[in-house]
Structure formats: C-alpha cells, structure tokens
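Complex shown without one protein chain; remaining protein chains in place.
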Amino acid sequence: MSNAVVTGTGILRVRRQYSKSLKDLAAEAAFKALDESGLDSVDYVVVSSSLSYTEIGQLGLSGHISNYIGLTGVRSIAVEDGEASGLAAVEVATYLIKSGVADNVLVIGVDKLTEFTSGRVYEDLQKINDSELFLLHKIGHAGMAGLLMRMYMNRYNIPRDELSYWPALMHSYAKENPNAMLRFAIDPLAVKKSLSIADPITLLDSFPLGDGAAALVISNSEVSRGEGLAKIKACASSTGFTNPFSQDDPLKIGSLISAYQKLIEMTGLKISDIDVMEIHDSFTITAMMILESLGLSKEGEAAKDVANGKYSKDSRPAINLSGGLKARGHPIGATGVYMIAELSRQLGGVFEGVSLNNASKALAIQINGFGSSSRLVLLERR
Amino acid sequence: MSNAVVTGTGILRVRRQYSKSLKDLAAEAAFKALDESGLDSVDYVVVSSSLSYTEIGQLGLSGHISNYIGLTGVRSIAVEDGEASGLAAVEVATYLIKSGVADNVLVIGVDKLTEFTSGRVYEDLQKINDSELFLLHKIGHAGMAGLLMRMYMNRYNIPRDELSYWPALMHSYAKENPNAMLRFAIDPLAVKKSLSIADPITLLDSFPLGDGAAALVISNSEVSRGEGLAKIKACASSTGFTNPFSQDDPLKIGSLISAYQKLIEMTGLKISDIDVMEIHDSFTITAMMILESLGLSKEGEAAKDVANGKYSKDSRPAINLSGGLKARGHPIGATGVYMIAELSRQLGGVFEGVSLNNASKALAIQINGFGSSSRLVLLERR
Amino acid sequence: MTVEDLSVPAHWRRRLTYYRLVAGRCKKCGRLHYPPAPACPYCGSKDLELIEINNKGKLETYTIIYSAPGKSRGRAPIIVGVVNIEGLRIVSELTDIEPEELKTGIDVEPVLRRMDEDTNKGIIRYAIKFRPVLVPKSEERG
Partner (left out) sequence: MTVEDLSVPAHWRRRLTYYRLVAGRCKKCGRLHYPPAPACPYCGSKDLELIEINNKGKLETYTIIYSAPGKSRGRAPIIVGVVNIEGLRIVSELTDIEPEELKTGIDVEPVLRRMDEDTNKGIIRYAIKFRPVLVPKSEERG
C-alpha cells in the first residue's frame, strides 16, 4: 500500500484580511504549497472549510476554488467537521493516496472570521456545538468552555492564575512564529485581568478571530522518491458526545480517548516517542482537558504541570511551538492544515519559529467543540 | 485491493417533512440501511449534506448525527460538493474501503428544503453557483437554466413543446415509484402552460422542493462474502468551469466530459454496456445537456430523441426510472445517495418502481450547478 | 442562522425540548439522555421511552456570559448552568438569581419563562430555565 508524504506546504499569517476573499486566500496558500512541491498540478484537491458555509455561503466550494486557481479538470472534494475539518481533510487526502486513486493531492484549509462583526461570528460559531441543544440558550462556544473551566477549578481546587500559564506559554511561542496572529508576549497575571467573556473565561483564555489559509501537497512516496518533509504515518478519528455533559466525566474528551486508542492499536505508538505536538487549545481549559485525556498529565494536574515548565520546548513532547490556536490563531476550518504544515516543517528542519533539533515524530490533535469529534494525525520525519 | 459493495439501502420518500428535523430524517434512512445490511454498527459514517449548511447551519454535522443515531465512537466525516455531494460521499466511502481503513461504511445523504419559505430556499440555492459572480444579479439556479435553455432552443431551432417530453417521461416513472415526490402523470403540453419561473423555464421544467434522506451501507466485498445488491465498479469526477458561459460551448458540460473520459480510461466502459442510468436532470435543459455531452444523443437532438422514445424503459440505457430529480425530487445533498440506492436496488432486482429484468451495469451522474463539478459512479450487478 | 431565525416547523418540533423537560430513557441500559434521540447514545439501543424529569436538581457548574452571541448581546450577562437531575445533566439558563449569589451545589428547579426576544415571525418564545429553590424561612431556621 502506498505511503503519503507531505511534499509542499503553504502557510499564510493568520490575520484580518479585509482585502482578500476566501478564494484569494485559498489561492495564495495553494500556490505556495505547489511551488514548494515543484508541481504544476495535482490529481485531487481536498478543501477544508467550515465557518465559511454559514458566513460566506458558497456551496460546491472545492470546484469553484479549483477553477479559480487554474486547476480546472482536476478532481476535488470539500470536507467539513467543524473545528476538526483540517485534519479531516488530511485524513481524506491520505486515504486517496493509499487507495491508489491519486498520486498528488492538494489540501487547502481556508476560513474567514473577520468578514462580519465579532458578534455575528460568535453567533455562527455556536453551530459547532449541537444546535438543537444550545442555540436557544445562547450558550456559545465560550460559554461551554466557561462551564467546563469552573467545573475543573472547583473539582481540583485550581486557582485561576495557575491556568494562566498556558496562554502565556503560547504567546511566547507565537512571538517567534512569523505566521502567528498574536506575536507578543503576555504576563500570566494579565490573563485574569483581561475582559471576561464567559466567566471564568477571559479574552486571553480564548483564540483570536482571524482569517487564514494553509495548504499542503501530499504525495505518494513512490512518486515523490525521497523528496518531502514528513511521512503521514497514520490518521485516527472518533465521534463522541455532542454534549460533553452527557459523558460520565465531562472533563474527559471521550472521542479523543477513543481516537487515541485507535491510533495506538494501529501503530503501537507510545506518547513518549512523540517529540512535538500541536493540540487544539481553543480555550485554556480545552488544552488542559486534552493533556489529561491523553494521560500526559494526571487528573487535575495539567495546569500545575504547565506552570512548572513540563511542556516547555526543551521537554518531550514539546507542545504548540506554533503558538497554538491561542496565539497562532484558529481560522476554524483551516487550523488542522496549519498544524500539519507546521509540524511537517518542524520535522523537515525548516520551521520558521521555535524549532527542535532532530524531531522525528509529531502528532496533531483536533477536536470539534468539546468532543463531538476528535482527530489525530501522526507524522514521521522523512 | 478491496472491492466495495452496496449491502444496505434506506430510502425515504421525498416530501415535506415539517415534523422531522434533519437529524430525524438522517436517522430514519440510516436505520433502514443498517437493518437491510444486517449490521448494528459500521467503521465509518460519511454524511452528505449541502443546502443544510446555509439553512440549518449545523457545523460538524457527521459527529452530531453519529451521536444522535447511537453510533458514538465510530469515525465520521461530512463531504460537500453542492448538488453533487451525494456521489462525492459515495466516492469517499468507496476509497475508505479500498484503502483498507474501513470494512463497513454508512453513507447518509440528507437535506431539508422545506424548512423555510421557497423564496428563501431559492435564494440559498443560488450559492450552488459562483457567488462572486451571480449573487449580485439574482440570477439564481433557474435563471442560469433559462439562459442555457434559450441558447439551446435558438441554436438548434427546437420548439418549446419538444422539450416537454422529458418532464412527462419523468412523471410517468415517478408515478410508479413509492419514494418519489410527484407521483402523478402529466401531459407534455402542460409543461409550457405551467408557471413561468425563468422564461423559457416553467415550474414543470424544474425540480420540486422536498425534504429527503437516503442511506447506504457500503462494505468490503471480502467481508460481505457474496452478500449485497451491487458492486461499486468505479468512481470518477472532475471540476469544471464555475460559469458555463466561460466554456467554448456553454451547452457542453466540460467537467462531465472530463469525468466520463476518466471513467472510460479506468474501466474500458462503453456506453452501450450500460443498462440503466440515473442522470442529474435538475431542469429539462440539464438533462438534454447531459445526454449530448455523453454522446448518447447527437448535438441538438436529445429533445427529439426523448420525444421519439429513445430513452424509454425498453431502450438501453433506460434513464431515470426513479422519476429523476424532476419527479422523484432533488433534496440537494441527498440526491446522489438516492441514485445509488435506487440503482443498487435495480441491479439487485428489488427496485420498487419501474424495473428492468437482468440489468447488470448502471451509471449515476451528478453535476453541481451547470458544471463546476461532475461525478460518476459505475455499478455492476453483484 | 440563529435561534431567532428558526423556522416555524423547527420551533414546533423542539417544543418538548423547549417547554418541557422530556428525556429519553433506555430500557436496555437504563440511562437517561436529553434531548430524546432515536437511539441510546450510551448503548445504541432503540428500545426507549420518554419520561418527564420536571424535578429539582443541583447546580453543578455555571458561567456568566458577558459576551453573548449576536442579538442576545443586549441582555448580557446571561447566566448558564449545568443542573444535575438524578444523574442527568441539563445545560440551561438560570433565572431569578444574581451573579454574586451563584454557588455550585445549590438546589434549583425548572420554570417556564418567556425569552427576552421574539422572532420576526410572530413567535413568542418560551423556554425552561432554572431558578434557585426558595427555602421557606421556617425551614431555614430549623
């Protein structure tokens, strides 16, 4: 069976891009990735976008984008899995290669969050969660995070400030990443003092609204002959509860635990083998829940571990050297594609921000909402 | 490499379903397909929906549906390709089987078109076409069809009534199909007299607005051991021009010709081998364009061929025995899944409507808009 | 789209969810789920019954939403809590309580309340919210 290799990456800085349309951003990232791979065209285009369906409203997006970027005649498809759409696209691209249908796949992740006022965008972001359940009460994405964060602080008796080291760590990495949206350091003590969004969640606990696009060329290893930044070793995913509070323990992400178990079964992976990870820290509490669901930190100890430097760049695994959703930014449907582009560059020794020497295994983790779906992609140095 | 086989089908009659939500419709179709396949669960759920993204607005749809139907913990993904979403989902499911990732995949196509007033729905349907181009002028889906239909009538000197045999033929089939929306016969002469939507397009030239869901279980043939209705022999697809008028000949569907060529290269298919087809007759003119793009009718002769009975049920290929988009109905993101369910039942000898004896090869054809994307799926009797 | 834009049929379909606390109970594994689904989210069984769980519960966690989405922005802060009723956790708005009175562990009870906004479709929307159970003075002393 063929192996999938990342042979090209294209990353746009996450930011407000009023002068560019969704398709313009997609084109820019796609051209970069194609240039890097040395290809003019591909067999298949896989588009990942999510919020744009409610914001921009273009249907049949992958065909329209393919035509716009001069690839008329290729095959194409768009995939959607809310916040986890990006890794879903990488998963589909990988299986297209493995099934022998395509030798070269262009993956484009793109979303625009600054097309409308932030109030409208927060409203649309609610649809990541189950709209049957949560639309009426206006709970929103941050509201769900607030409920979980207070549960966490109460149960484990965690002081607010202990949770503030995560955002500060993320900003310290983003400062060095030219493609990050928030390229400045913050003091952990500033987190508590920033605007309260959904108490105890503050503005600095949450991701910024930005536009973004990232692209990958993923190729059959037999065709790419030794070229490329990283191998895609395995993809795993699982669905979970639409409502985290339906789980026995709302602070454990059932779908993530299930997807991770599948990945271990597929690959024999041990977490200690991983050099570098990108995890889905949509809010500070989401990062804590992921670290504890994976068993990297014990229950109730993730915040303290972060504060004590357990996840610094010199530890293994190093986490979110990009700055994470928190500070690199989180252009919803594009984020997973950013993760794979960044980790591939990290493994290939060409990442532009804080980088590791000799990293050989990398893991990307995404979650929609608080666990309706989780996805993992394991990469290995080429 | 593993082969993909349709082992279960679930079809809901297309109609106005005010009392059922999108997820309720998905559940009902999914349960039918699972029952027929004899399975309790699957490895992967692939959801196809399109208009619902703008109408209902639920993101991360496949995880939410999987949880709702009691399949929490399976893997899932949603795909979108406008009107061609259904065949896109079948394509992804097939490649999941071929890549060895899944042995049993549940494909659910679902869309609700009666959740809002028809004015709102027509507005949202515009987004199938390139919104950069066509939103301003309110051209709409029917408007594009009107431009093409007049071009066709003018160029080939076709009288209006000659084009009316298509809708009448579709109604004659739908009358016999218990899952069709419009189960009554019409006189060809009634088409011209019905409400003018986008002159020369009348109401009877266009598809009715209905809610629908259809589901398939697609299995690895080695696992299903001789069970099942039909083999999925090949899937082909291509992108094309976002605007049909950018093509040298707007009346030829470039993406369809390209996808069809790929299918021939893959399989050595000859159109004369096909016993039965389902084609994407969103409007009468779309059907004519498809018949001529495939070379089944000569340029400008499709309407006459239809009027002369060339595509009756006794001819080969027999076309749209379901009643087609025109009369079975066209619940946008679900339609392609209906096609595969109907054709599989036709090949398996259990189709409920007008049926053929000993059909052994079937072809499903979808187009988004007027050709931004086209998709084909070739089926063979088990 | 927001709840204000929900169609009339969608409002009608959700009436059990919005106006009454009706949950699904699985006859196979015995677990409750809310809102009712066609299959048990825990064991997949379709052998289910509907039950009304209109009882008081305990506030397990809460949040105070200052940055409410879209058209609700005007009525911030909105207090939302997770109420545990016999092991089933319901996410719901809280009412008749001020932010400074909030405390996890308090008893709360369901009450049907008009939502602050109407839709432009002429629907007056009501929904279940939870309020603190008032402790009678005598009991408080006892």
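Order as written gives the chain letters A, B and C; numbering starts at 1 within each chain.
FYI, contacts are C-beta pairs under 8 Å (C-beta built on N, C-alpha and C of every residue); 3 or more make two chains touch, one makes a residue touch a chain.
Remember, predicted model here, so these are calculated numbers, not experimental data.
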Can you list the shown chains that the omitted chain is in contact with? A, B
Quick one: say which of B:Gly10, B:Gly63, B:Gly146 or B:Gly353 touches the chain that got left out. B:Gly146
Touching the hidden chain, out of B:Phe241, B:Tyr311 or B:Phe351, is B:Phe241
Candidate in contact with the missing chain, chosen from A:Ser2, A:Ser49, A:Asn67 or A:Ser372: A:Asn67
The listed residue (A:Glu115, A:Glu162 or A:Glu292) that touches the chain absent from the view is A:Glu115
Hidden partner interface residues of chain A, rising order: 18-21, 24, 27-28, 31, 40-41, 54-57, 67-72, 114-116
Suppose we count only contacts with the excluded chain; which residues of chain B make the list? 54, 119-120, 122-123, 125-127, 132-140, 142-143, 146-151, 154, 195-201, 241, 243, 245-246, 250
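The rule is short, and it goes like this: only the chains that are shown with their structure count from here on.
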Based only on mean CA positions, could you tell me how far chain B sits from chain C in angstrom? 40
Two or more partner chains touched - positions in chain C: 1, 41
Chain B, residues touching no fewer than two other chains: 21, 54, 56-57, 67-68, 71-72
